[in-house]
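First the structure, which I've put down as structure tokens, then a few questions once you've had a look.
For this depiction, one protein chain was excluded, whereas all remaining protein chains were kept in their positions.
Every chain is named by a letter (A and B) in the order it is written, and numbering of its residues begins at 1.
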Amino acid sequence: MIAFVAKRLALALAVAVAVSILSFMLVRLSGDVATAIAGEGAREEDIAIVRATYGLDRPVLVQYLDWVWSLLRGDLGTSYYFKSDVAGLVLDKLPVTLKLGIASLAVALAIAVPLGVVAALRPNSWVDRAALAVAVVGQALPNFFFALVLVMLFSVTLRWLPVSGSTTAWHFVMPTIALGYYVAPAFMRLVRAGMIEVLGSDFIRTARAKGVPERRVVLKHALRNALTPVVALTVVQLGYLLGGSVVIETVFALDGLGYLAYQAISHKDLPVMQVVVLILAVVYVLLTLAADILNAWLDPRLRAGM
Amino acid sequence: MSAQIAPPVRTAAPAAGRRRRWARQGSLVIGGGIVLAVVLVAVFAPLLSPHDPYAQNLTARLIPPVWYPKGSWLHPLGTDNLGRDYLARTLYGARISLLIGGAVALLSGIIGTVLGVAAGYFGGRVDLVVTFLITVRLALPVVLVALAVVAVVGGSLPLVILVLGLLKWDRFVVVMRSAAQKVRTLDYVSAARATGASTPRVLWREVMPNVLPFLIVTATLEAASAILLEAALSFLGLGVQPPLPSWGLMISEAKPYMFFSFWMIAIPGTCLAILIFAVNLLGDGLRDAISPDGRNSP
Partner (left out) sequence: MRRLFGSLVLSLALAATPALADKASNTVRFAYDQAPESVDPLFNNVRIGVIIGAHVWDTLVYRDPNSGEYKGQLASAWRQIDDKTLEFDLRRGVKFHNGQDFTADDVVYTLNFAAKPENKVTTQANVSWIARAEKIDPYRVRIVTKEVFPAAVEYLAGPVVIHPHEYYEKVGPKGQNEKPVGSGPYRITSHVVGKSVTLERNPDYFRDSPKGQPAIGKIEIRFIPDGQTRMAEVMSNGLDFIMSVAKDQADQMGAVPFLQVVSGETMRIAFMQINRLPETPTAPLQDVRVRRAINHAIDRDTMVKQIVGTGSRVINTICFPAQFGCTDEGATRYPYDPAKAKALLAEAGFPNGFEVDIVAYRERQQTEAIINYLRAVGIKANLRFLQYAAMRELIKGNKVGLTHQTWGSFSVNDVSAGTPVWFGFIGEDVTRDPEVRDFLKTGDTSVDPTARKAAYKTALSLIAERAYAVPLYSLPTYYVASSDLVFKAYPDEMPRFWEMSWK
């Protein structure tokens, strides 16, 4: 187990390094950073000064290491556009996005698990096909389009829910649904497939033969086993949700990380852009690390596989 | 890591074989039929559309579709905010969506297949490197990175295809890797290797035909996802640029009108949803045809 954890940690670290290089490169894509910082009406001399003060005249490798070093010390840089501390901005917005991500995940699981179980109990019945249809239709509906339809129905027409902002729990209802419904199908398929597999296995047959009530067989024995891969998928989907929240947060002007990222992107605010990408990536790496260790702990066979 | 995507495993196929066959063929027929229809529409768009999709007429703007009291058969689906024929734009929009879906699936399919087959076939260090690459790729938030690149470089159709193609190969690798691992142990592949056939030859002649079905299924599903992503980018104004008639862009331009002229957003929105639905259904049907439990991809 310790060897496994050590290996996984090493991989996570390597990935984090790679991701930081990519985020750093993302900014260089846009051309001369000094010109961007110097801003409006800057003359050549001004740009040269900026280049020297920000150390942009040094070799790229040195600049990269310097950037990583300041990141490690907790200095995430200064936003070009908002002219304030990136760390402060991010910390300010992160809770909203986390709330949205976790709530959407909960919605997705609440839809997917019962549907998946029911579908698996009677594979290829009309229940199963209906569940599949829900999944396929759900995945076909673009979430930004769905979000607008929600706004139209619940805010403009019925006036039940506020359109935009993040001040109360009500503000999160529509964004959560718009984001959550979209990942539900993937969970549903996974639960269904897992349940079918487990229900056909020997130990379930044994349990049934021993006269364990069906309800108990399904909920206790089968579901528990079928949910193991769901943990891993949850992590992958949380990563997707954090990224996908850019669109939804923009539609609902929800003041989270995705909305900040959108503002940064449209104003070419490079320091914010690279930090947001990096943070989302690192969060993902940490979550997968946790999930892998959790899975390995739940299911010792997986340790050998690494 | 997090290789939750297990290789296709055959478990006891339950009863109701006839119904299941119908279900499988049903999705194949419906999905494939709709996709074929969209392809035909795209190919014959110039013949089908009554007007030039780019021709604007500022004096004939926002005419509603024909089923509204103010609609007319001159513009069966009405005209947009610049007086361009909505039917023509919708028909030509199918081209853009299919082009994006197809090109992205092709590009990411090539990258993913090369990496996945190499990892699955050679194993060992190659596998380790590919695992590392895919983990890095999965850690990057696709929407955000795509938005950032497009914003920095400037949106255009080729750029959107390139960016999405370079970002969406992960699932190909996973599927191809496990498929190649399985094929590698098949008797006749081992035999071919034993008789001294060169590695590229074995890969091309023996491995590829075996993994092809998985490749096609994955490509179908990835095409659908690429079309949706393009629509999302265009929706935020950072995808393809006007006046190109992309459905995502049409939705984006119809947004301000949605509260009073819902048809403007509903037409491209519905087209997009139907196409994605059909492509996904087709992918599902194909997947069921090759692995009845649909376990190879969540």
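Heads up, the rule we're going with is that a contact is a pair of C-beta atoms (placed from the backbone, for glycine too) under 8 Å apart; a residue touches a chain by one contact, two chains touch by 3 or more.
Computed from a predicted structure; not experimentally measured.
**Student:** Which one, B:Tyr121, B:Phe214 or B:Trp263, makes contact with the chain that was left out?
**Tutor:** B:Trp263
**Student:** For the chain that's not shown, point to the residue among A:Ala18, A:Val134 or A:Leu148 touching it.
**Tutor:** A:Leu148
**Student:** Decide which residue listed in B:Gly123, B:Pro213 or B:Gly237 touches the omitted chain of the complex.
**Tutor:** B:Gly237
**Student:** Write down which of A:Leu109, A:Ala184 or A:Val251 is the residue touching the left-out chain.
**Tutor:** The missing chain is touched by A:Val251.
**Student:** Specify the residue from the set A:Leu199, A:Leu242 or A:Leu260 that touches the hidden chain.
**Tutor:** In the complete complex, the chain left out is touched by residue A:Leu260.
**Student:** Even though one chain is hidden, which residues of chain A still touch it in the full complex?
**Tutor:** 35-36, 39-42, 46, 81-84, 89, 92, 148, 151-153, 155-159, 162-165, 250-253, 255, 259-260, 262-263, 266-268
**Student:** For chain B, which residues touch the unseen chain?
**Tutor:** Per the touch rule, chain B residues meeting the hidden chain are 54-56, 58-59, 61-62, 81-82, 84, 151, 154-156, 237, 241-243, 253, 255-260, 262-263, 266.
One rule holds in what follows: only the chains that are shown with their structure count from here on.
**Student:** Suppose each chain is reduced to the average of its Cα coordinates; what separation in Å results between chain A and chain B?
**Tutor:** For chain A versus chain B, the centre distance works out to 21 Å.
**Student:** In the complex, go through chain A and note every residue touching chain B.
**Tutor:** 8, 11, 14-15, 18-19, 22, 26, 29-30, 123-125, 129, 132, 136-137, 139-145, 148, 152, 156, 186-187, 189-190, 193, 196-197, 200, 229, 232-233, 235-236, 239-240, 242-244, 246-247, 250, 258, 261-262, 265-266, 268, 273, 276-277, 280-282, 284-285, 288, 291-292, 305-306
**Student:** Within their complex, state which residues of chain B touch chain A.
**Tutor:** Touching chain A from chain B are residues 1-4, 6, 9, 11-12, 14, 16, 19-20, 23, 131-132, 135-136, 138-145, 147-149, 151-153, 224, 228, 231-232, 235-236, 238, 248, 251, 255, 258-259, 262, 265, 269, 272-274, 276-277, 280-281, 284, 293-295, 298.
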